[in-house]
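The complex appears here minus one protein chain, its other protein chains still in place.
Each chain gets a letter, A and B, in the order it is written, and its residues are counted from 1.
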């Protein structure tokens, strides 16, 4: 057989094998290194700090776990959150993340490595991304081969879609959850392939870990049953499927119920019923197969088939009936919002108010996945080519994942591993074809087409053609004149790849070099893109902001921490701080003060109370504040700096959430101008100008401009030169760039006046002498 | 196992001869080893059914203890059923990589993990 380039022939096969596995290990080590290193931009550009919002709570919880031990953590009741309600933390969190870093912390200390718990937390996500790369390698290896696995590992290591959730300091559940997701899937595939209960048990254990770590475990809970169901419907039931699924489900479900936050949900809610249903179906089907093996009577088998179908239908009806009767909880709102994207906005404004719950904009697909977007469909199509059980899994995963990623920005994360796997399969197939030195065999009979040669079946050296697939065309076609049009060749080769029986061959060295070169160029460009996106877009801690000075040097804006430390240093330890819920975790984490609401949005009414206080007038808000013992109100104001994520921009959500509870007192349209615009300047509606949030934001703002017109740089609007006045609150602190403003709630006037008139008195305004009220009212004669 | 139980129902309504022939085929073609496992399966099934009846007829309190007991039966049942199908010589083609010893080791590992969770859940 002709070779495109010469291969060394004097090597023993064992040498080749050892070198290959050695190289694989080296490559995996490098991939892990790259995965970790690319996530350290955040630490290098800023510092080793916990990012964003939720991580601050996780960090705080981890500190409790590390300092007080596991059982204390389990029973932790936090009286400072959701003041005055408090929060049972142990029973309302997924403890997997904290437990993981607690274990790592304890191990390091047992080895006499006195690492700070904060650094463990900051570096946990990068560390686990290396493990994710390894798990993806193992998964892809089961699909295709080792080289595809290495490609997939490299992709998942640096793809921005995953980096966005796992940079150093982003200490959130997703940091470890993606590793667990991939490893659970890997064990499932492995269990299915070998039919081993051992791997089923491993899958169950990692499923348990996943349940303990992330609410997204429901994805696994429904993916695996869906896969099993599809396999049954495709007529691919086997004892292996029975062993793998049953061992996974029986152990995994029992294990998942050990997590207090999940509790009895696996037997009580609709989200988990699919898994139970498939489990029951599998038992019936396998029993039927067993009976079938013993009885050959045709009539009996028909009866068996009918009875299996009847029981299946009856079971489904039973589950529906139980749901109807209320024994099984129906789908939750969060689930509905996945099917109907408008649902959340209508019924659960809290969920809709989070930006990462919005539908995904298409450019972010490209931003997060770059050229993997194009390779992804190719990989999925290639999965159809072999269509073993595990390929069916990838195809289902791709469909489901794509849908979910389109519905919610946040779920891009679950799609990313699948994209990496599929793209790696596609790219490695391409490279395999083009690097393979064997030339097409030209000695065979020429095809009817004059300048083309069909590659005959004789060249199939791999053998073992699959019998189920029907041939579409007799032979794969590859042009000989590859040098004329390499891209055409590329497409045709890809096309011929789809013809599964005959592995395609490429002629000539030049076409190989061009195609491989283009692929390499794409890869290099991908690396460059990932590095750029990571360093610029995804590494900002959002607690610390950065801007560029005019000379290009970096300017750090540290207003948040400045304000939180001010609170920590200057207020009483039990002073309640009210803010919008986004900042609850940060206040309790950095300032260590009780908060009314925080990012664990479990109590809608409480949040609506805060929203009402923010969106009503001072007179209305003051009793609310006093009743909740609020001493300080913290708001974020970006008008001076041009920081668009400030409270005025979130304000409409506060109004909407408050309106959901008090529709008579708060109405969204009142906050718009008559023309329906959302304005903060002189044309703003009176309700808007009177509300607490507006007043707190622009209080004394005009003083900054010394008489000239004040400009809000976020909304690009000119404000009136005389700003609002405050009677019931007084300014306590404003950070350097006015990003955080803290107001103190005044106590009741010591002379019993209302604060408005007390203020007027201080300012020297004469009060109109009012007559005392007349208590006695004469009866008016009826005649 | 509830579904198993219901699965047998239609057969009893069928003419007696197929059931008899089924029973005959079963006792003739099944090795002693498999019958040994099968009797264990029957035992687990009966235990599970009794516990389920108790839950429905009397009380489901304490629910976690019931779940632990019931799912230990179910879990042990499916693990044993897996073991049975793995050591069944008829399935040799399906389980190329699983020798009977390996199957037993899997069974042991699965059972220990299952029992750990059962005891953890028992309360």
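Brief remarks follow.
The rule is short, and it goes like this: a contact is a pair of C-beta atoms (placed from the backbone, for glycine too) under 8 Å apart; a residue touches a chain by one contact, two chains touch by 3 or more.
Note that in this section contacts and distances are computed from a predicted model.
Between the listed names "Metaxin-1", "Replication protein A C-terminal domain-containing protein", "Small ribosomal subunit protein mS29" or "Ribophorin II", the UniProt record for the complex's undisplayed chain reads "Ribophorin II". Hidden from this view is one chain, which touches subunit A at 70-71, 771-779. Looking at subunit B, the residues touching the absent chain are 32-33, 35-36, 39-40, 42-44, 46-47, 50-51, 53-54, 58-59, 61-62, 99-102, 104-105, 108, 112, 115-116, 119-120, 122.
In this text, only the chains that are shown with their structure count from here on.
Of all residues in subunit A, those touching subunit B in their complex are 194-198, 200-201, 204-205, 238-240, 242-243, 246-247, 249-251, 253-255, 257-258, 264, 267, 280, 283-284, 286-288, 291, 293-295, 297, 299-300, 303-304, 306-308, 310-311, 315. Chain contact summary for the complex, subunit B toward subunit A: residues 1-4, 6-7, 10-11, 14, 18, 21-22, 25-26, 29, 63-64, 67-68, 71-72, 74-75, 78-79, 81-83, 85-86, 90-91, 94-95, 97-98, 102-103, 105-107, 109-110, 113-114, 117-118, 120-121.
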